[in-house]
Structure formats: structure tokens, C-alpha cells
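Here the complex is missing one protein chain, while the rest keep their positions.
Right after this comes chain A.
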Amino acid sequence: MNDFAELLDRLAFEPRRNAKLRLMEDFFRTTPDPERGYALAALTGGLSFRNAKPGLVRALIAERTDPVLFALSYDYVGDLSETVALMWPPPSQAGTGHNAPPPRLADVVEGLSMAAKTELPGLLARWLDALDETGRWALLKLITGALRIGVSARLAKTAVAGLGRVDPNAVEELWHGLTPPYEPLFAWLEGRADRPEGLVVAPFRPPMLSHPLDEEELSRLDPAEFCAEWKWDGIRIEAVRELTPEGRRIVRLYSRTGEDITGSFPDLCEALIAENAFVGALDGELLVLRGGRVESFNVLQQRLNRKAITPRLMQEFPAHIRAYDLLGEGEEDLRPLPFAERRRRLEALVARLAGGRVDLSPLVPFVSWEELVAARARPGEAGAGIDAEAVEGVMLKRRDSPYVPGRPKGLWYKWKHDPHLVDAVLMYAQRGHGKRSSYYSDYTFGLWRSGPEGEELVPVGKAYFGFTDEELKELDRFVRRETVNRFGPVREVVHTGERGLVLEVAFEGVQQSTRHKSGVAMRFPRISRIRWDKPPREADRLDYLAGLLPRGETMKTRAGKT
């Protein structure tokens, strides 16, 4: 897999989209089957190795290195796979010096799928011995599922499409009928075989995405040309139901990136199988509904995070689809039709559904932008009713917009709620990972509360982005200068009423948490401003966060030190 490792290494450093495409296309053109097919699977996230967990990698390196040196190295590099790839001792040094050839990617894929769990450490160690540093890095990234080289599945498919000069969407629509190493796909693209039709049942259709909007841009648009919907705080889902020529009813659920997530929602899948009025493809939001009410994202997450899908889980967190678009019906592709027309067809379809698992995302009525601004500010009074807490803004869609995959300009907009802001005090800092491993870039911040000995700061969250590179340097300097304590990689920085640093933190909401000493966890916190000017004493209090908790959630604070 040396060629593939080199490709990955090069891709990870290449910022230009076109150069990335060129590197990949060149690789696919010059690498034989099945190696390139497995590479394509790796780049599109289509390979997963159940048994290769970071713990295994840690165990292997622990057998071969001094624990202190490993800890110092890992702290410096900030990335487990890379640390292990760099530190792995040469085989002669480890005493297993035989000159095995480096494994091909195909060997790795096949080897891992066949190997029993107990054989895995030995197998992996032999491969690591045979590979060079780049090869080891790529292998470890691959099997721990953390490739992250700035190549999306879409870009990889675009590069493959380039082999046959076809539209990337043509590859996308065949995709779910294909399996690694994709030999029929390459054969078609190279003109050696026909398009592999008929393999795909219930294909994924790449979703249409929106652009963010602010109030100023809004004023330049004509309200008469747009429809508005609530922007739901769930996850985007595409539901496809088809009949095979033999009359079998097939349902597939896809995430917005085209990942097949049918297996995670047997309840939804079963309900859709029974919906005989529906043959086609729906676009909508996956939500948990209980007692006719949309639950918060926090509740949805409790379902998403669970690996085992038990009947109890499905009963406790029933999955629903709130539909907002219809992409196909029967044999007909509706995507070229204007939004208003698709909406009419969608409404008619949802009215025919019987099971109650799919409902319609209502339109938000408005004539002027002022009315929409008001609706966005108070969704509960503008039609969202009891579901208002699950609304995170509004979507604007041009009435005449066709359904265009990707993020076309000028058709759809999302207008999110403004984030909450809080002034918090920096308490601890830790070295970042990846690009920031040499800076103190992970910040734990706290808010004031009354403690047994008077006012005290309690940590409420962590943020590691939102600042510029310049600000990062200043923050890093502050941390190094104002350190009062060190605990391993963590530095405690000064935080008294008089001395310390106030950070303005933006976040999307809060939820209760038993893991945090404060009893609350912020969603999506990031640094929005550094308040060099503000004395820590004037930072905000914990009560402010408590007031933002969704209904029914309370703060179970833990007192004292942990």
C-alpha cells in the first residue's frame, strides 16, 4: 500500500481542489484493480474494520516503547497514529528482522476481514514492521477510521468520474449498487464495459444544500419569490422506497453524505415498508417525536449515540421524518420541477400516508420580511407551537428552484438563530491536537457561582476554535505566562477576581449533564471574542446558563472539587 500511502500523504498537504483531483485521478489511472478500488473505498469512507480500535494500537506500541517517552511524544505530536508511525522501532531493533514485502491495500482489507480477533495484533505488527513511516501512518489512519485528509467522498467520486469524463452525479447514483473494489465501475469509466445499471435499488440522490444568510442580505431579496420553512434541529435524512421487479418492497435511509443508515432505524424502516402509497424519495429531517411533540437535539442524540438498537430504545426514542421535499415519485424524477410544484406533490403524498411516522414540515406564512423576522424570533407563536424549541431558524427556498445537488447559489438559504453569548473566565488550557499540537489551544472556561467560601469559578465548558491564528498566538502566550499549575499536559492559568482572562463564548444552547461539575453542558461552544479589557470579576454567572435549559431539564450541580 505504499503508493496509496504516498497519495494520502500528498493529499493531506495539498490545499488546492484541482491539484487534489489531479493527484487522485493520476492514481486511479495508474494503479491496477483491485488496489485502486480499495483505495476508492478508503477515500469514500467505505471501509470499516470492526476490530482495529485505538486501544489495540496503543497496546502494540506500549510493548515496544518506554511509557514516559511515548507519553512525551504523543503529547508533542498530538495524534496517536502519527506518534506510533514515527516511534515504531525498525524490525531489526525489535528482533523480528525478516524482509517481508510491504502489504498491498488489498492484503490489508482482506487480511483484516478474515483475521480472528486474537490474530489481529500479530498481523498488524508484521505490517507495521514491513512498511515505512508514511505507510505505517496511512495504515493506522485507515484502520482506526480517522483518515481526515481533506478529501470528501464526493471529491473522490469526482476524481473517479474524471477517468471516464462523466458527471460525478452519475457515479453518485450508481454508488449504492456497487461494492469495493468497484471493478464494474472502473470498467465502465474506462470504456471496457456498459454502465452497471440495475445494480442499484433505491439509490441515494445527493442533497441540495443552502447558504447562510443574514438580515442585511435578506433585504435584497424579494419576499414574493420565496417560501419559508422551519429549520429543524435534527439530522437531514433521505428516505427512499422502491419496488423491485419481483415486487419486493425496499426502503433505504441515507444521511446527507449518502451513508446508508437504514440499519440504525428499523422502526422507521418497518413503518415505511408498510406505506404502500409511497414509491419514491423523500427529503426531510430525522427527529424524535414523543406525545406529538418534537424532542430536543439532546434527546435525539441519545438515540443516535446508541450502538445496539433495542426495542426499548426504539420505544423510548421513536424516530420520525418531518418531510420537506419530494425528489422522485414512481418512475418520475421530480428534481427538475420548481420547488412549489414539488411541494404540492409532497403535500398530496403525505396526506395519503397512513402510519404517522412521516409528517409535513409546515410552511411559515409571511408576506413581508418583517413578518418573517418576527416569526423567526418567536416560532411558537408563528405556527411551530409546542415544537418551537426544536426550531433553530428558518429556511428560505425560492419557489421556482429546481432540486440541484450540492450548494447552488441563490436558491436556498438558511437563517439560523443568533447564538447565545456568555462572558467566561479562562481556567485551564491544554495543547491542541493536529495542526495545533504545539500551541495551548484547548481552553476550559468557567462561570461564577456562590460557593461555601464565597464566590468561586466552576468550569462550564471547553472550546478550541473560533479564534484567528493571530489570536491563538496571543492566547498561547498568555497561557504560558500566566500558568500557576501544571497537571500533565494541562496548565492551570491564573483566574482570580482581579487577574485572569475573560473569553466571550458563543454557543447554540445548553443541556443538562451529569459529567460536568456545573451540571450543564453547552452545545457547540466557541470563542467569539477575547475580552482583554474585562476584569474576571465581571464575567457571567452560572445561573445564566441554568435559565437556558430546555423545559424539564435541571442542573444537578456537584459541589466541591473533583
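Note that in this section contacts are C-beta pairs under 8 Å (C-beta built on N, C-alpha and C of every residue); 3 or more make two chains touch, one makes a residue touch a chain; residues count from 1.
Throughout what follows, contacts and distances are computed from a predicted model.
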item: The complex's invisible chain, by UniProt name, from "4Fe-4S ferredoxin-type domain-containing protein", "Amino acid ABC transporter ATP-binding protein (PAAT family)", "Xylose transport system permease protein XylH" or "Exonuclease, DNA ligase-associated"; value: "Exonuclease, DNA ligase-associated"
item: Contact partner of the left-out chain, one of A:169, A:257, A:437 or A:483; value: A:437
item: Touch criterion as defined above, residue of A:133, A:316, A:508 or A:553 at the omitted chain; value: A:133
item: Listed residues A:15, A:291, A:311 or A:410, member touching the removed chain; value: A:15
item: For chain A, residues in touch with the removed chain; value: 12-15, 19, 26, 65-66, 68-69, 72-73, 76-79, 82-83, 86-87, 132-133, 433-438
